[in-house]
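The block that comes next holds subunit A.
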Amino acid sequence: MTDKDVIICRCEEVTRGEIEEAIRLGLTTMNEVKRLTRAGLGLCQGKTCSRLVADILARETNRPTQDVKPSTCRPPTRVMPIGVLASLPSDSD
Partner candidate 1 sequence: MKTQGEEEGIRTTGIPSEEELEASPGYPEAEALRRGPVVVIECVQDIPCNPCEAACPKGAIKVGDPITSLPIFDAEKCNGCGTCIPICPGQAIFRVDMTYSEDKALVSFPYEFLPLPKKGDTVQGVGRAGEVVCDAVVLRVQQPKGFDHTAVITLSVPKHLAMKVRSLKRRKASIKE
Partner candidate 2 sequence: MRVGDHPILGKAEWGKKVTLMVDGHPVEALEGEPIATALLAAGRRVFRYTTKLKEPRGVFCALGRCTDCVMVVDGQPNVRTCVTPVRDGMVIETQVGLGQWCYSKKTGEKKG
């Protein structure tokens, strides 16, 4: 196994190589990387991998880590059954 094959997003099984490749296409934000590679879009919603992705993004784009903002935080913060989600009021004002 090479370094490129190391899994970064454990849920969606996205490798370091796949993330680096995506960044080379010109992506600069966590949201973009997430949308293109699906890293952070799995069941846990990036709870384990987001730091790793941020580090890769910073390194690949030659920026300090603090210049990489985390991806947008949206509810729910935890796994929520779809039935519960559906029962929520449609507008949370």
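How were these picked? Simply put, all candidates are chains of the complex that A comes from, given by their letters.
Quick note on the criterion: a contact is a pair of C-beta atoms (placed from the backbone, for glycine too) under 8 Å apart; a residue touches a chain by one contact, two chains touch by 3 or more; residues count from 1.
Small disclaimer: the values here were computed from a predicted structure and weren't measured.
As listed, 1 or 2 are all part of this complex, and the one touching subunit A is 2.
Residue ranges of subunit A in contact with candidate 2, taken from their complex: 10-11, 13, 42-44, 47-48, 78-79, 81-83.
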